[in-house]
Every structure is written in C-alpha cells, then in structure tokens.
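Right, subunit A next:
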Amino acid sequence: MMALLFTVFAPLAGALVLAVLTPLRIAGWFNIAISALNFAASLALARAVATDGVVAGMSFRVDDFNVYLLVLTAFVSLTTAIFSRPYMGYVRESGRTTDRGMRLYHTMFQLFMFTMMLALSTDNLGVLWVAVEGATLATVLLVSLYRTPEAIEAAWKYFILCGVGIALALFGTVLLYFAAQHVLEDPTKGLTWSALYGVAGQLPPSVMGLAFVFLLVGYGTKVGLVPMHQWLPDAHSEGPTPMSAVLSGLLLNVALYAVVRLKMLVDGSLAGTELPHMAGYLLMGFGLVSFLVAGLFLHRQRDIKRMFSYSSIEHMGLMTFAFGLGGPLATFGALLHMLVHSLTKSAIFVTVGHATHIAGTQSIDHIRGLIRTQPAVGWGLLLGVAAIAGFPPFGVFTSEFLLLTATMQTQPWFTVPLLVGLAVAFAGLFRHLQPMVYGSVPEGQEPVQANMLPVLIHLGLVLWLGLSIPEFLSHWLNRATELIVGVGLL
Partner candidate 1 sequence: MGLDQLSLLQQLMITLSAMALFTSFALLEQARLVAAIHAFAWQGVLVAMVTAVVAASGGLEHLFFSAALTLGLKALLIPWMLHWLVRSLELDRHKEPLRHPALVIMAGVALVIFSYWLVLPMVEEELMFTRNIVAVSLAMVLIGLLMMVVRQQAVTQVLGFMSMENGLFLAAVSATGGMPLVVELGVAFDVLVAMVLFGVFFFQIRESIDSLDVDRMNRLTERTDEE
Partner candidate 2 sequence: MSLSSWGVALLQALLYLALAPLLAGWVRKVKARLQNRRGASLLQPYRDLYKLFGKEARMAHTASPLFRAAPYIVFTATWLAASAIPFIATGLPTAAVADVIVIAGLLALARFFLALAGMDVGTAFGGMGASREMFVSALAEPAMLMAVFTLAMTAHSTNLSSMVDYQLLHSDILRPSYMFALTGLVLVALAETGRIPVDNPGTHLELTMIHEAMILEYSGRHLALMEWAAQLKLLLYGVLLVNVFFPWGMAQGIHPGALTIGLLVVMTKLLLLGAVLAASETALAKMRLFRVPAMLNLALLLALLGLLSYVILEV
C-alpha cells in the first residue's frame, strides 16, 4: 500500500516542488530524482503484487494487468527525464522557450506522470476519467510551449478534440453508472470497476451498448484511433520531443488500458445477447482501419516527428485489433506489444530529438547523412526503426508474430490486410528513413553532445525481449491475460 501511494503521489509532490523550485539548474536533476524514486516505488509495488495477487484499498486497485503498465510508465518516465535534462537545456539555450517555460515544463511533466499513475491505479471509473482529462490538461500547455503559431494551433486542436472526446467518454461513464444503479445493492459503488466486474453479467445490455460506444469514441480519441486521430500528429510534432516520447509511449497506452477495462465490463453484459462479441468487433474494426490508414499516411510525410506519431497510431491500431480479437494468444501478444512498442517508440523519439538537434530542423528533406555525422545517433535511429518495423531479433517481431498467428487461428482472412498493412507501413518508414541516415554529410552539419544512454537501455531491453521473454514477465503477462480473457496462455 505504501508503495502504491508512493508510486501515485510522488509525482504530484514532485510537481508541486518543481512548481516553486527557484534554481532551474537543478530542476532537471530533481526531475530525474523524482522519476527514479517513482520507478523504485513501482518496482516495490510490483513485488507486492507478485507476492499477494491484488493490492487494493482507498478505491485504488492494482492487479497484474495494470501493475506492469505502472512499472513501464515509471521506467519510461525515468529514461525520458534522463534524456530531457540535457535536451531541454539545449532548447533553453536556443532561446525557444523562457525560464517560465522551463518551470512549466518540469512541473507539467511530473503532473502528467501523476495523472498517468492515477489513471492506471485507480479502481473508480470516474476517477479514471478525471485522470485522463487531467492528462490532457497537463500536456496541452506543453504542446504550445514554443509559442509558434503551429504550436498554438496544434495545442488548440489537441485540446478541443480530446476535450470533446473525453466529454463523450464522461457521458458513457454516466450511462454506465446509470446502468449500475439497479444492479448493485449499493448504488454509490456504481463506478467501482471491481464491483461492476463482479456483476457484469446483470448489467442491462442496451444501456451498456450505448455506454460502450460513447466510451470507445471518447477514449479512442485519446488512443488515436482513426478517424479521431487528427490531434495526435499535430501534438507530437509541435511539442518538445520528450513530451512526444511520453505521449506516444505512455498516454496512448493508458487510454487503451481504459478501453480494455471497459470492454471487459461490456463483454460481460453482452454475453447473453445475440451479439456477444459486439465490443470486440468494434475494436477490431477501429484497429484495422487505424492500422491501414496510418500505414498509408507514413508514405506522405515531410516532418520526422509526425511520421513517427503516425507509426504510433499504426501500432495502437494493431493492439486495438488484437484486444478486439480476444483469446489468450492475441491478448498476450497485445500486452507484449504495448510493452515493446512503448520502449521502442520512446527510444526512437529520443533519437529523433538528437537528430533534429543535429540538423536544426524537423523536415525530413533536410535531415541527411546522420550516420556519417554522428554514428551513434544514426545507428540508433536506424536500429530503432528496424525494431519498430518488426524485424527480429527485436521484441516487436515477437509480439507481431503472436498477433499474426492468433489472427491466423481465429480469423484467417484478416491476416491478409494485416500483412499488406505491415508491408505498406514498412515501406513508408524506410523510404523516408534511408535518406536521413545514409549518404554524405551536408556542409556545416556538426555532431552534438547527445546522451544515448536511454536509447541504449530501451533497445537493449527490446532486444532481450525479442530473444527470450524472462520468466517473471511472461508470468505477469500471462496472469494479466487470465484477468482479461479468463484463460491464461501458459
């Protein structure tokens, strides 16, 4: 319990301190320290969960499903903090932001972490909603941090779209609560996920169906499902790079986590009707569309960060599809994919940060000859993209392998669009990547002082996961799978 509270509230405290902390020099270090503390706490929490199943209380509930997301979130936030200290320093020197901006950045970074932790660990769907909305509010100012017209425009779109989406999600939540009124003996518990899950079978299907639509559209906006995705590339490309890393690596995961939790409820309630898998089908549809459309988007990119945000949409689509597919194998694969995608994608964004720093621009046409300029960055980008494109021995291949085989077993014909999508997306990524990393150096391009440690750690982990999945992790994922679909894989 202690660990849980630490995990959730350490970032909040950190944010408050950072908001008032006067000397900005140490703010970056302090940021790292908080994240490290947070990570340690999450590890302790994970141990607790591993020993005694579920840690619950005070409307918090941490089980095997969200504990690994908690650890992942804390970890990515740590590495991103490590990366962001020098990077934001460079941003400050380049004069793109002010001291106030820096303070805002650090505060909001931790605040965002707090909302993530809260959303993941709470048992109350209302609080979940509040947290996700809070995440929007925390990040929207960071998107407009640079105050360029583009940045403001991106922030506005982000704000409006996510605001609307999240409002719809709230309506869904209300309907859920409404449906729970006449089922639970204690109506005020009507938003407690665990309580609802217990009685999912009795929830009125008609209401639940409507509720799920609202929730799916709402949280789906945050996941970045096509056609509610439009905010995502804008926000990613205009915000500071560490922000893009955590958005792609964490926020999307959390939103998807919410969707899956709710799907579990809806599945329970729809089980009796003539369309028991309606929710699953919706997810599959959204996932597939997002996957294919994003893959096509990749072909016509001019901005490197936009490109990778589209690739995030693509992978989110893949996971959504897998969760919709259901079944232990697919779910296991999707969980694994969440993990490896977050690691790889945040690593890529870190590298992209350095790359844009080297080239002084985000325009793909002007980033050239990275390998010759700074081999570490160039190879980091190249290998990162190879990993995200699903090449072994990196972990993404493993999860995609599982997803494909799961599809093959349950819905063979869906494998065709999946394969086409993978090929198209791959071509889209590499046709833009190659000119950036290869070739000779444009004149006046200098190597920069880059901190590739996070990238090294992330890609190392992904490589490890690709070669073999460690015992404890496979057990985690397996128990999570049991939780979600009822039956485990191992």
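On the choice of candidates, all candidates are chains of the complex that A comes from, given by their letters.
Keep in mind that, in the parts below, a residue touches a chain if its C-beta (ideal position, glycine included) is under 8 Å from a C-beta of that chain, and two chains touch if they have at least 3 such contacts; residues count from 1.
Since the structure is predicted, the reported quantities are computational estimates derived from the model, not experimental observations.
Here subunit A touches, in this complex, candidate 1 (chosen among 1 or 2). Against candidate 1, in their complex, subunit A makes its touches with residues 59, 124, 126-127, 129-130, 133-134, 137, 140-141, 144, 147-150, 152-157, 159-160, 163-164, 167-168, 170-171, 174-175, 177-178, 181-182, 187-188, 190-191, 204, 206-207, 210, 233-234, 237-238, 297, 300-302, 306.
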